[in-house]
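Just below is one structure, and these are the notes that go with it.
All protein chains of the complex are present and in place, except for one that has been dropped.
After this line comes chain A, so read on.
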Amino acid sequence: MDDGVSTLVEMIGISKSYGGVRACREVDLTLRAGEVHALLGENGAGKSTLMKVLSGDVTDHTGEIRVGGRPVRFAAPVDAQRVGIAMIHQELDLVPGLSVAENIFLGREPRTRLRTVDRRAMNTITRGLLDRCGVRLDPRRPVGELRTGEQQLVTIAKALSLDAKVLIMDEPTSALSPVEVEQMFTVITELRREGAGIVYISHRMDEIGRIADRATVLRNGAVVEQFDARDLTAEKAAEAMVGRPVQAMFRTRTVEPGEEVLRVTDLVVTPRRERSGRREPDGISLNVRRGEIVGVGGLLGSGRTELLETLFGAGPPGTTRGEILFRGEPHRPRHPRRSLAAGMAFVPEDRRIAGLALDHSVLANTVLSIVDRIATAGVVPRAREAGKVREVVADLRVKLGSVTDPVGTLSGGNQQKVVFGRMLLTEPALLLLDEPTRGVDVGAKAEIYALLGRAAEQGIGVLLASSELAELVGVCDRVIVLSGGRSVRELDTRHAGEADLLAASMGEGGTAMAVETGAGAKERAPSGLRGARRRASAEHATREDGA
């Protein structure tokens, strides 16, 4: 306290190569107690490698790590955990079939005197940990039933249970709704007060400005700049990351919308089988015109993804009520194949799970949706195929070595472009996008926005679901706000800002929220709602408090 703060971790001259690629070169990084240290850089800049070194995941590096002033050498992640360093991975490493408590204590379950697993102790401790994170979750619930946001908080609780002094968070908010982000910031603030140090990797500038103390920017594996987070602006950061000035992030509208391409009236879906964690459309009306980008906003669990999946025919089987007019014709969503043939394309939320065969080539992934269209007598014409791929690679500026490389070797942004390109090759009239910039760095993000703008200019209607307020406000012409599977508001982004959007999402006036009561709704209610709603308007908190 007297002469500054104590240093938790020092990384000195860390270098690491993969084959011929130098992922980290001579990186120095210090982390002080009670500090949130943001780590910035484009995908492939070396952030993840550096953090893998710190968490004991990568061990064949050069350079030195000191923890509490003492040099350490990790042979495995366990060693790092032992000195209090825990990593929260971008890909959550939880076992879906096990309960929250079982996941947190995986491999170190408390035992009773009879050496059996002491479930009671496990659940009690877990409840305490979850309370510290401000989540109310039943420790006995299987993790697979939780939404991504809740799972994220479970991993944080797990790190807390390890008594971590140093927490490495790799894009912790990428799957969280604004309210859940707030909640996590509360947790981070709490941890920081307890003297923990946090390395925070994120692509979201606004978050970094809010919670980080310092920021280090990596480019091509080396530190290019260190900022005091208070002085950091998005432009400065982007410039340091990319190494050149970046053009404006969001588009300006250039085309007047044309004819209506999609009209949805009172869409209600009753799934044949209830699935936990899903919020099927329950009264959605909206329209999209050609050349228009319409946003779909709302909290996590408000039914954004489910709406897009329903329209595309990718949802679980069930009955649909209401009317969907696509290009003026009634559209019965039955199978993605039919929707694609009709001119509707879909970029799913998680490209690793639903978008790409990661170990197949860029080429095979890119042309997948059109191979049978361009085939003559069932045979794929190689030249034509290669031409299509070249087209996509050039148009979308996909950075790659060779089109025969596995698509999994590309950076996140470039992978996303491949999914995008595949859909554009189908020449759609309507593009459905679910979180198209999740886990994508600033540079690629700007490119994807530009791409969206170009698609709109060509007369494609775009329906864009996103949890990022800035994205919805910055990119879309209008935003449809969903709550509990209903469309509750429509905002014109020329007049409305992020605050309006957030207020609408949380059910300002409570109209949308209060309508829904009952056990089913309670089960799926996003936990993040709780705190925010308390803040927003206490008298409308009917959903959870009802049971």
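Some points to look at:
One rule holds for everything that comes next: contacts are C-beta pairs under 8 Å (C-beta built on N, C-alpha and C of every residue); 3 or more make two chains touch, one makes a residue touch a chain; residues count from 1.
Following the convention adopted for this analysis, contacts and distances are computed from a predicted model.
Of "Sodium:proton antiporter", "ABC transporter permease", "Glutamate synthase alpha subunit domain protein" or "Probable chemoreceptor glutamine deamidase CheD", only "ABC transporter permease" is the UniProt protein name of the chain excluded from the display.
Contact with the chain that does not appear here is found for just one residue of A:Phe105, A:Phe227 or A:Phe346, A:Phe346. Touch with the chain that is not drawn comes from one residue among A:Leu162, A:Val242, A:Leu325 or A:Leu368, which is A:Leu368.
Residue A:Pro406 is the one among A:Gly34, A:Pro406 or A:Gly459 that touches the chain not shown.
One of A:Ala222, A:Val268, A:Leu325 or A:Leu358 touches the chain omitted from the figure, and that residue is A:Leu358. Think of the hidden chain as still there; on chain A it touches residues 19-20, 312, 314, 335-337, 339-341, 346, 348, 353-360, 364, 367-369, 371-372, 374-375, 378-380, 405-406, 409, 422, 426.
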